[in-house]
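The structure under discussion appears below in the form of structure tokens.
Removed from the display is one protein chain of the complex; every other protein chain stays in position.
Then we have chain A:
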Amino acid sequence: MGQLKLNKVQKFYGTYEVLKSIELEVKNGEFVVFVGPSGCGKSTLLRMIAGLDETTAGDIVIDGKRVNDLPPVKRGIAMVFQSYALYPHMTVFENIAFPLRVEKMAEEKLKAKVEHAARILHLDQRLQQKPGMLSGGQRQRVAIGRAIVREPKIFLFDEPLSNLDAALRADMRIELAKLHRQLRATMIYVTHDQVEAMTMADRIVVLNAGEIAQTGAPLELYHKPANIFVAGFIGHPKMNFLPVTCTGLREDGVEIDYRGQTAVLPVTPRSGMVGRSLTLGVRPEHIQTGSADLTLVINPSVIERLGAHTVAYASLGGEGENYCAMLPGTAVIRAEEQVTTGIRAADGHLFDENGVAFERRVEMTDIDLALFDPAA
């Protein structure tokens, strides 16, 4: 079992509040990713769960037991560090065996366990080598091996892939996902890379300035961001934000005005919004060439041709806001030449002055069947 519950967890450095009353429940076997910009407190939260940093207030509960005052080893966690933290003077075998040596496990049992872990991680040929002779990916696998042999209830990963190059990172992502399925263990994974978060997580926890901005499945965060921060953080390139005014509330959504153009966004209306200035969010990949519910004529300053896509960057008039459109790779578009782009009202996200989203009328089952199928 590996169940984790955070109950109003707080962390202060002196008078500075790093984490503000974090509430979170992680189910057994779940792969949860903490993601957020640097300085949001995600690593601190992980280190608190690990027992490396003190918790100022609140409870950290693992399998129904409050572990705030227990050392890491008694919490039933194992941690993989960003920098691998391998012991350079020991062979791979001894590195993986280290936690078992601390436990004073019998030699035969220890050997079997280390070899089992090495097989899972394809390190069997490397056991007698020293970390200095291994590549970055192999070193990270050794670090993971050291975590596996302990058979912890919860695995904690602190940005384990951020030191690897892009190709290796993609491979390791897949291997980690496989490993999770193989071990069926609870894993908590910290990263600032949203691709890692989106691809591996069962559930993503987005942290911003010491608070949970939103918790949800990857596609839920993508399609139904709860606020402007999550909307801007998840998705690449970043979501475009346009200033609009609410002109009316209707049965089928909220009517907005953008520089004289009106459109009705299919979101749950809230009373008292008429006349307020709101923010319309549109993902670059939802912008199309040609006119639509809202039509914007832009003069792109930079065009990036990525093969599969063409990304156009433009500035929208006086406010100096940037506008980014992700168009098909074959789009006929040139820098400094006017082009008409359109936004479908159904793709729009709407946020109030405080950045809180209006709930979009999107059925998540239409997007990802897995979300509503517990067997998956």
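Basically, a residue touches a chain if its C-beta (ideal position, glycine included) is under 8 Å from a C-beta of that chain, and two chains touch if they have at least 3 such contacts; residues count from 1.
Following the convention adopted for this analysis, contacts and distances are computed from a predicted model.
**Q** Out of "Phosphoesterase", "Solute:Na+ symporter, SSS family", "Inner membrane ABC transporter permease YcjP" or "NADH-quinone oxidoreductase subunit J", what name does the UniProt record list for the absent chain?
**A** Its UniProt record gives the name "Inner membrane ABC transporter permease YcjP".
**Q** Of A:88, A:275 or A:307, which residue touches the hidden chain?
**A** For the chain that is not drawn, the touching residue is A:88.
**Q** For the chain not shown, which residue from A:4, A:50, A:127 or A:226 touches it across the whole complex?
**A** For the chain that is not drawn, the touching residue is A:50.
**Q** Out of A:131, A:300 or A:348, point to the residue that touches the absent chain in the complete complex.
**A** A:131
**Q** Out of A:72, A:232, A:248 or A:266, which residue would touch the omitted chain in the full complex?
**A** Spelled out, the listed residue whose C-beta touches the missing chain is A:72.
**Q** Consider the whole complex, including the chain that is not shown, and state which of A:102, A:174 or A:356 touches that chain.
**A** Checking each option in A:102, A:174 or A:356, the one touching the absent chain turns out to be A:102.
**Q** May I ask you to list the residues on chain A that touch the chain which is not drawn?
**A** 50-52, 71-73, 77-79, 81-89, 98-99, 101-103, 130-134, 136, 139, 146, 150, 163
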